[in-house]
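Apart from one protein chain that is not included, each protein chain of the complex appears where it belongs.
All chains are identified by letter, namely A and B, in their written order; residue positions are counted from 1 within each chain.
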Amino acid sequence: MALNDAAVPPALPAFGLSRLWRRLRRVPPLVTLCMLWLAVMIVTALAANLIAPYSITAFDLKARLVPPLLFGGKLLAHPLGTDELGRDVLSRLIVSIRMSLLIAFFGTLISTALGTMLGFLAAHFRGKVEQLVLIAIDFQASMPFMIIALSVLAFFGNSLVLFVALMGFNAWERYARITRGLTLAANEQGYAAAVRQLGAGPARIYGLHILPNIASTLIVSMTLTFPEIILLESGLSFLGLGVQPPLTSLGNMVGYGREYITRAPWIMLAPASVIVLTTFSISLLGDWLRDRLDPTLR
Amino acid sequence: MTPLLEAVDLHRHYAVRTGRNPFSAKALLRAVDGVSFRIQPGRTLGLVGESGCGKSTTGKLALGLIPPSAGEIRCESEPMPAAGTAAWRTLRRRLQMVYQDPLGALDRRLPIGEQIAEPLVIHEQAKPAERRERALSVMEAVGLQRHLLTRYPHELSGGQRQRVVLARALITEPRLLVCDEPISALDVSIQAQVVNLLLDLQERLDIAYLFISHDLRVVRQVSHEVAVMYLGRIVERGEAENVLAEPAHPYTRALVSAIPTVGSKRERILLGGDPPSPANVPPGCSFHTRCPFATAQCRSEIPTLQPLADGRDVACHRVHETPLRLVA
Partner (left out) sequence: MLLFATSRLLRAALTILFVMTFAFVVLRASGDPALLILSVDAPPDAIAAFRKAWGLDQPLWQQYLSYIGHALTGDFGKSMRDGRPAIDLVMERVPATLALTLPALALKIGIGIPAGIYAALHRNTFADRMTMALSVAGFTMPSFVLALLLVLIFSVTLGWLPASGNESPANAILPIITLGTAGAAIMARFTRSAMQEVLGQPFVRAASAKGLAWRRVISHHALPNAAIPTVTIVGFMVGSLVAGAVVVESVFAWPGIGRLLVSSVANRDLAVVQALLMVIAAWMVMANLAVDLAYGWLDPRVRSAVGATGH
């Protein structure tokens, strides 16, 4: 400890891009692969209309159930083969990736926003509001969300907007719990109490101080929610209760491909492997991020 | 002269469970139990006592951070508005706080320059362009170098962080600063610097302090007046010189005698045991369980603050029996 504390030379490295870069360089190769795969998926989703070789509804009855190249197919025009109506599997796969990622993306956003807001409300108002939020958390945690989702679909019927909103209710209680806990801690003592004492209003306290401080924990939780929603969406779509034709999603493709499992397994294998690889990549990336980012572990 | 801040018969009670069982009886925890004091502009009131005596709660009450169960706080003769209201938020410009743990009181995600200027943003005081200048000038006043403006709290030393907290509190030019154990988390070598800084700032800016501490030596150094708290009540209050040189209340005497000194031999009064729980305050004088001079009267009657000749107030039945001797 220096005697004159005001004159301590800058011993710690500056926070910024260089430090971030140094951290990133020590990425294990498997995580790099996961990042690459996810990058490919994101680009595919964004550029789906540009790179899909055919329209997803364009069928070619002369080229039905054409096997892909790996299965001894000879048609370069259909590298992943065609389905029972002669539709190009690759094109359908690309469009499905976009659909599934979009649903998972918006679902995760809604879930995070909803949970964080409820967590803030509970921590801010305490008392009855908090009790209500806690009861809702208990309820959500005590029923498998798959069942809740199925009953809502039964009662309300299905539309894409409703379906995305429904996915947004998956796992909101995780964020509500985290946010409430961390906010209570920050409100009791520490920076939030200090800023409140300075005269700041709730918007400043929660938006500018607490939210940035708990963001890394929330982001880590998002890496759990995102694959969960992909699995949930594809599960429901597989059962025919999620994304409805003529739209297509990964689960929906597996569901239709299932009928041709003996004659044309590629219809089902292509989307299935995309689902597995994507959720696997995000989970691994999430594990790795948790070790890096979560301040509670540092 | 109108006092800057006046506390009138403040109470703060909490209902607590006596056991871990949810159906167990509730007891009343009297954290603050009838505290009155005045702080004059530019003066320092030192609030001393053991941990758990209600000092920090009194500090929070004084700022209006928590509402009193009874009694009231007046700031320049105006009653304290309820916490969170617009009037209360505006009042923050004049009443500020310095914390025991400066790292905890700072947002670790923001550079300190932004945090120091934040009160100006909150109260829309100064134009955006001037805020940086104001931050720099207040940093200079507390002895922080300009280049630290863009640093983050974890990159500073403990003393620097406390200076940042001070700078943030001072930027709105407050009239009163509540300092809750402001130096007890700092290294001994840094403590003196921060104390001198506080004295220096008071002289230059004419700020009043409510200085909460368990460290009598520091309190003696900074305070004009002191109030000694025991189990939520003030037991002795008066000019710092008088009270700390010649303590009248047995509790104050015990505290003063516990200050380590060099050379001089003084009587040492040792207190037995810990203070009783504030959820279970003894009847009569709450200090009687540990007081070597306690009599039957002390066990049944609550003493009130009585003025002494030199202007101080003492709450003790036996204070006029001079010199106090141990009861046989």
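We take it that a residue touches a chain if its C-beta (ideal position, glycine included) is under 8 Å from a C-beta of that chain, and two chains touch if they have at least 3 such contacts.
On a predicted model such as this, the values are computed, not experimentally measured, just so you know.
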With the full complex in mind, choose from A:A58, A:A113 or A:M143 the residue touching the hidden chain.
-> A:M143
Touch criterion as defined above, residue of A:V129, A:L153 or A:A185 at the omitted chain = A:L153
Please identify, in ascending order, the residues of chain A that touch the omitted chain?
-> 130-131, 134-135, 138-139, 142-147, 150-157, 227, 231, 234-235, 238-241, 251, 254-255, 258, 261-262, 265, 268, 272, 275-276, 279-280, 283-284, 287
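We adopt the following convention: only the chains that are shown with their structure count from here on.
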In the complex with chain B, residue positions of chain A that touch it | 1-3, 5-8, 10, 12, 15, 189-191, 193-201, 204, 209, 212-213
In the complex formed with chain A, which residues of chain B make contact?
-> 63, 65, 88-93, 96-97, 99, 101, 104-110, 118-119, 122-123, 143-145, 151-152, 154-160, 163, 165, 168, 187, 189-190, 193
